[in-house]
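For reference, the structure is listed below as structure tokens.
Left out: one protein chain. Kept in place: all the others.
Here the chain labels run A and B in written order, and each chain numbers its own residues starting at 1.
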Amino acid sequence: MRFIRKTQYSQDIDLVKHRGHLIWYGLLLVIVLSGPLWLDRYLLGELAQVFIFAIAGIGLMLLVGYTGLVSLGHAAFLALGAYTHAYLLNLGVPLPVALSTAALFTALIGGLVGIPALRMTGIYLAVATLAFAVIVEQVLVHWTSVTGGFSGMAVPKPEMFGWSLSSAPAFYFLCFIILIGCLVLALNLLRSPAGRAMIAVRDSETSAESMGINLARTKMLAFALSAGFTGLAGGLFAHRMTYLAPDAFTIITSIQLLLMVVVGGVGSLHGVIYGAIFIGLLPQVIASFRDLAPPAVGQIPGLEPAIFGLILIVVLIYEPLGIYGRWMKIRLYFEEFPFYRRATYKRQKSFLRTERLH
Amino acid sequence: MSLLVADDISIHFGGLKAVQDVSFAVEEGEVYSIVGPNGAGKTTIFNLISRIYDCTHGKITFAEQDITNLPTHKVAPLGIARTFQNTELFERETVLKNLLIGCHIHRHTNVFSELFYLPSVKKQELAFREAVEDVIDLLDLQSYRNQVIGNLSYGVRKMVEVARALCLKPKLLLLDEPSSGLNPEETEDLSFWLEDINQDLGITVIMVEHDMNLVSQASDRVMALADGQLLTIGTPQEVQNHPEVLRAYLGD
Partner (left out) sequence: MEVLQLLISGVSQGCVYGLIALGFVLIYKATEMVNFAQGDIMMLAAYVAITFVNLWGWSFWWALPATVMTMAVVGMLLERLLLRPMIGEPHFAVLMLTIGLGFVLRAVAGAIWSATPQRLNAPYVGSVAQIGELVIGYESIAIVIGTVLLCTLLWLFFRFTRLGVAMQAASQNQLAAFYVGIPVKRIFSLVWAISAGIAAVAGMLTAPALMVDPNTGFIGIKAFAAAIVGGFGSLPGAILGGLLVGVVEQFAGLYLPPGFSDMSAYVLLLVMLMLRPQGLFATMQKKKV
């Protein structure tokens, strides 16, 4: 077992809490940064996609995992970010400005969506976000003068200060650096009063209000921040797609994002990373499965969403804490060896007690 | 000049008159208990003061300010903190996090400085942590600091609720049945802490209680309610021997 002796409060607050953290995360950083040395173009592209998903996942996790507000339509924010970014690039705006503007614009829309969200709880909110996503999709399809409708919108290649970023390693680094930045911002948020306010709203709205937390402002902020991160991911996503069309941002995409959050482990940023790796790798696995399986199984239309669904079901029933949860249990096993007890994480039987008054 | 004045407050839930024309005043620095059989409207009055419910009519004044229609989240910054009958803690978080959320009203940074964790934010975090540790020391919660609330026993949870309320540095503390679920030793500890909170920290305390020993020991004045209506206000002895109070508890 490892014991960490703490002598200062800042050890609880700082991002790097002790030497072990520094060593392991440092190693990880070195491995990722050295990627282009030993990975081919294709894999670099796939990893860049994983980073993009992770950025979107940070946004979704802030909303769902930390504020407890379910969003079934997050693909709409991805789309808003992607289209705004591409539109601005086509106007000649430099990449950093276009990307930031896209993120801020999406954050603004997110904040506006948050306003009606104040009056809704749980399931009502989830369906409202779904409705919002459908409406955004329709706007993308019908507002052809701006978005090009079904014919789509071309996305210029990424370049910054005259250097092209469209090569696989360059794009890989761009996505990675932005991901690190977003992680730091999110971690900062979560260890500060704003983040705690979000958690308070998730766990008990009544007592959060009694602690002086403004519910309306917190929820709106959560939506805005969530949308902002996802919009940023959308801008990068646009470069990956090179050509935008509304059918890249359907409810399946929203469910994919939620899958990332659920499978990764709700309520932790680690979960976002694990989840992003999972849904980044999943299409490859499904594609190989399709080739290996007999045609009757492999050629089913809608196999990919079906496998998403199956994984969701299995994870939710058997490992609701997700990949991160499973990793915690494994780590605990090794830390407490040979005293590990399976009952540590045993789920208590829970019973339904309604909060409806009807 | 009383700290809290309730003037003819009432609330109706459809046909049920939960609180009817109750008036009382709490002086600064006293320990004021509210007693009464179940359904008397005691917690409802707390909910009216902390603005979780709206009064059907009547007026509530705190430190000369009319708070009858104040939005719920503006009550804490004025200096009113409360605990709940069935603890409303943040179940999935640690005791430390719960207490830190109690410091929220003393925050003077905004979300932008927090996103970038500017030095002012770090300084504030360290100050919050120190304040929280002071409260932990007062209520002996050191060993529970990093435990998740969901794993704690009921008695400890109640103390964490009180601790969280104290982190607000309130002028007025509303305690809703603080001793329910506590064994006699814990109740005695509670009465000592009440004394500390009231005398050392100078906090005015209003307490809804059923334990008459605790009430007699700790309170300066007592208000008795039954069926939403005021029966009497006085010292613990006066109230315990009041004929109407006896009738309410024991029947005719």
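FYI, contacts are C-beta pairs under 8 Å (C-beta built on N, C-alpha and C of every residue); 3 or more make two chains touch, one makes a residue touch a chain.
Computed from a prediction, not measured in an experiment: that's the story for all the values here.
*Asks:* Who touches the missing chain here, B:Ser2, B:Thr56 or B:Gln85?
*Replies:* B:Gln85
*Asks:* Please identify which residue in A:Val70, A:Val93 or A:Met328 touches the non-displayed chain.
*Replies:* A:Val70
*Asks:* Would you mind spotting which of A:Tyr25, A:Tyr124 or A:Tyr243 touches the chain that isn't drawn?
*Replies:* A:Tyr124
*Asks:* Tell me which stretches of chain A touch the chain missing from the display.
*Replies:* Touching the missing chain: residues 64, 70, 116, 119-124, 126-128, 130-132, 134-135, 138, 141-142, 206, 255, 258, 262, 296-297, 300-303, 305-306, 308-313, 316-317, 320, 349-358.
FYI, only the chains that are shown with their structure count from here on.
*Asks:* When the centre of a chain is set as the mean of its C-alpha atoms, what distance in Å lies between chain A and chain B?
*Replies:* 40
*Asks:* Under the touch definition given earlier, write down the residues of chain B that touch chain A in their complex.
*Replies:* 50, 52, 72-77, 81-82, 84, 88-93, 96-97, 100-105, 107, 109, 111, 114-117, 121-122, 124-126, 129-130, 164, 168
*Asks:* Contact residues on chain A for chain B in the complex?
*Replies:* Against chain B, chain A makes touches at 9-10, 12-13, 185, 188-189, 191-197, 199-200, 202-204, 206-215, 221, 225, 267.
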